[in-house]
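Here the complex is missing a single protein chain, while all its other protein chains stay put.
Every chain is named by a letter (A, B and C) in the order it is written, and numbering of its residues begins at 1.
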Amino acid sequence: MPQLTADMILVMVMIGIAVFLFIVEWLRVDVVAILMMVTLPLLHLVTPAEAFSGLSSNAVVSIIAVIIIGAGLDRTGVVNRLVGPILRVAGSSQSRIVIFISLTVAGISSFMQNIGAAALFLPAVQRISKNLKIPISKLLMPIGFSAILGGTVTLVGSSPLILLNDLMAPFKLKPFGLFDVTPVGLALVASGIACFVFFGRFILPGGKGEEHSPAAEERQEENQVMDELGRPWELTTPQDFTHYREPVTVDELRRRYLVNVVALVEPPDFKILGPAPDQEIRSGVDMVVYGQEKDVRRMAQEEGIALKEGLEVFKGELAEHASGTVEAVVAPRSSLVGKTLNQVDLAERFQVTPLAVYRQGITYRAELGQLPLRVGDAILLHGTWKRLELLHGEGSLLFTTPLDAEQLRPEKALFAGIWLAVALIMVIVFKIQLSVCLMTGALGMIITRVLTIDEAYQAVDWRTVFLLGGLIPLGIATEKTGTAAWIAHTVLNAIGTVEPIVLLAVIGLLATVFTLVISNVGATVLLVPLVVNMALAAHTDPRMAALVVGLATSNSFILPTHQVNALYMGPGRYRSVDFMKAGSVVSIVFLVVMTAMLYLFY
Amino acid sequence: MPVIIVSADDFQQGREIAHRVAGVLGYRFLGRDLLARVAQEKQVSQQDLARALDEPPGLLSRRSRRQRLLSEIEAACLEQLLEDNVVAYGLAAHLYVRGVSHVLKVRIINEPEQRANILAQTGNIPLERARKLAQRQTGGERRWSQDAYQLDQTDPSLYDMVLSLGTLEQDKAVEIICDMVGYRKFQPMTYSRKCLRDKALAAQVRLALMERFPDIRVEANDGTVVAYIQSLKKDQRKKQEQVRQMAGELPGVRHVEVHVIRDYFGQAAQSSR
Amino acid sequence: MSGNLQVLLLDDEPIVGRRLKPALAKIGCEVEVFENPEQALIRLGQKEFDVVVTDIRMDEIDGMQVLQFVRERWPRTNVIMITGYAMMSLAREAMEKGAFDFIAKPFKPDDLRRVIAKAARALGSEIDFDAAEVEKANG
Partner (left out) sequence: MAIITISRGSYSKGREVAEKVGSRLGYAVVSRDVLLGASEQFHIPEVKLVRAIHDAPSILDRFSHGRYCYLAYIQSALAERAVNDNLVYHGLAGHLLLKGVPHVLKVRIIADLEARVAAEMKREGLSQGQARELLLRDDAERRKWTQNLYGVDPWDASLYDLVIHINQLTVDDAVDFIVQAASRECFQSTPESQQKMEDLALACRVKAALVKDDCVDVAVTSQFGNVMVYTKQGDRRSHRLEDRVKPLVKRIPGINHLEVRTGQPFPPEAC
């Protein structure tokens, strides 16, 4: 039984301060982490070297490398190609997407490190959010949690479970098989996903649960605008389309059917994006229009134009990476105020097509040209990113949707894929340390010019790096000073001899609390010998007690201290409160399900 | 009313007949005077233009420059022919105006012996040498038209009518031509005018683009210009854009379609049909 | 009303009549459209039209036959030939047989309107082609 020392108290005070600051957010979480990084060595709780060892830790380097790899994949369009099939299977319903991706991530994460699986899916999830206009905060947290939960499905899914058999060896306990934990793990994954599917709207930020937040409202309205606008349709005019009739122009189709032609072919194969209103539509050409289904179908029928299943000829030009739709707001003191779109003539000058104007909850689609613009009017524009960028540069319009004008390099997709495969093979086949494998992949991408080193630097999210880097010394301090051990002993002694199920629950709770502050590996190493002894004393199965530790160290949802949570915090624009809200629900469910499953099955 | 194009083996004789036909019908005579105008407008030498029309290709002459000069003449001549009631002579129009129903094409020839006589007289040379000269000239004409337009201009099937001065008086020839013009089948109509307009437009476009795209081939159909250019795949879009822009600026052009040819030889074979 | 120009339009492609009829109505022509040459000939036997517009290549009866029939039956009527297979020889043949004009398909409504206006002028009844143009520009 270790004695409570001044250092231990100091460590507990520091943990208290950190948690307090996480909650009140007077400082941003990553700044809190840096604060810890600096304060702990000053208080001589860790050595200076240990204080910054977090920055070079396996986890942090892995995250840096995996973000670079992700950026490379995104920039070469690999992610887009990956997203396509996902959406085809999952459709566009939010819960179906959450379920589908979560299951996939959990599956992957059950065989590789959680952080790796989570990071791989980050760009894909960001794409999906952008494409389907689902707030990213609705997607990332369930997926991140699933990645963590997926680590409990097999014995190699997370570091604590990998360690478990080694830690049990001194006690001559029978080791666990690879799939011994699978039933519990699957139940945990299922219950985690179920939590979000059923309670997602209450526990996730930015949803209906916060109807009063203006941002959420805006989102919904934006979706509505997109619905009214319809989607792109590709059509082909018949060979005799122009015969024996007056020329049909882009403008005429818009006036007659409220259908906007955004791209069309001039024979033989010259593709025009953002055609001028007086552009003629020729015979036997392909074109892409934006419009509501009923309007497009009416046009196709009356004009005898064939409607295609999906984009074919313009698949490349109108792909996400080349062009898109943005919402541009007329800025105060903009030169456009009071002018009509006819006078501004965006189509001619910038080759972008205004699809609709959105003013105070009303969408205007007809006779846009005559509408005098006011401050605050949102114009939905379609065009290539390059053209939209030009318009943006002109400064009279504010773009609410960020421009996606990064240069894409689809021709490098093969290299990106190869280096990803190299990294994964190194991890799975050769069992080399994760950070080394991933950094090899990242370096390979940079050398093969999938992305430049500067782009790689820009892609790295420093918030994540410092958040993790700063929490690691806190964990070191907790262990080194014996604080963790003291707490464990104290707690376990305090409860005395109880029913096995209560004991398991308490062990689970303890492991959960530990894993929130110190690393999951540290918590496991610390707790397993303790609980095995306790279980033996209490005549409970010691293997179960050890397993509870191994599993519960993955129950790290309440604070953004788990690597996966730290990674997703920035992109998802989450606050600590969000994690507490959703995380506490999931954590409680986790404990209940885990205890129940263990009790029932073993 | 129709357009008449006269071609002759003897320049002076042909010119005289064409001139007289124009006089009888009250038509405009379009002859070598046009070259002076082209020379002035396009800043080229009139001699060079005439030489491009007359001289058989030499080993040393630069073909591309000759083709360019001929294109200048072709474009200018076609523009003139758009207005009816014209007799054209000496501008090689019989080689580039084909398939236009209201254009009456007449070839005036002499018997070989007669031609030798004329040459002997005008050149003041012995008859024997004149005979050889006549033969050489015919060969030269053939070679010239083959080289410039891939056609043999001595081939009678190019013409609606071949009049031999060996059997006809000049007066009679003039009379026959004037009679022919009255036939209904030589009257202009919407289709034939369109054909001629298309040719004129194609010639204008080709001329405008020739410098930048020497091997360009141009067709026109009712304001729609179809250009065939050669390009490597990587410059394709740039070149297409360039042609579209350059051609699109010309008057009378409504649409530009740019086809890119990769198979150079196959297409060359096709273009000479 | 009898003041309007009476036009018979014969083409076995339905799209031609469908699209040209309204275009000709715009300049005040009363148009009867036929897709079957035999029926057209029957009608031509009954009524004198001012202008007949006929396709040349049709399955049962050739446009040239229609031309000859009309030339014999109604010498005053102007016949305009339209064809997708325009060639110099065919054009000359049609003109020789007395066609008023010859147009290559496909064409714009304006092309035909212009020819019909010319035919109307030849018949001594002026078509206000420009008025229709002006109206179009204004409308």
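In this section, a contact is a pair of C-beta atoms (placed from the backbone, for glycine too) under 8 Å apart; a residue touches a chain by one contact, two chains touch by 3 or more.
Note that the structure is predicted; figures quoted are calculated from it, not measured.
Shown chains touched by the undisplayed chain in the intact complex: A, C.
Considering the whole complex, the residue from A:30, A:74, A:295 or A:578 that touches the absent chain is A:295. Interface note: of A:28, A:96, A:201 or A:256, the residue touching the hidden chain in the full complex is A:256. For the options A:4, A:27 or A:366, the residue in contact with the chain missing from this view is A:366. If you put the hidden chain back, the residue from C:22, C:45 or C:84 that touches it is C:22.
Along chain C, the points of touch with the absent chain fall at residues 1, 3-4, 22, 25-28, 127-128, 131-132, 135-136, 138-139.
Listed here are the chain A residues that touch the chain not shown: 255-258, 295, 298, 359-362, 364-367, 370-372, 374.
Note that only the chains that are shown with their structure count from here on.
Measuring from the averaged C-alpha position of chain A to that of chain C gives a distance of 68 Å. Centre-to-centre spacing of chain A and chain B amounts to 71 Å, using the average Cα coordinate of each chain.
Shared contact sites, meaning residues of chain C that touch two or more other chains, fall at 107-108.
Within the complex formed with chain B, the residues of chain C that make contact are 86-88, 91-93, 95-96, 98-99, 101-104, 107-108, 111, 114-115.
Of all residues in chain A, only 266-268, 270, 280, 282 touch chain B in the complex they form.
For chain C in complex with chain A, the residues that touch the partner chain are 15-16, 19-20, 23, 105-109, 112.
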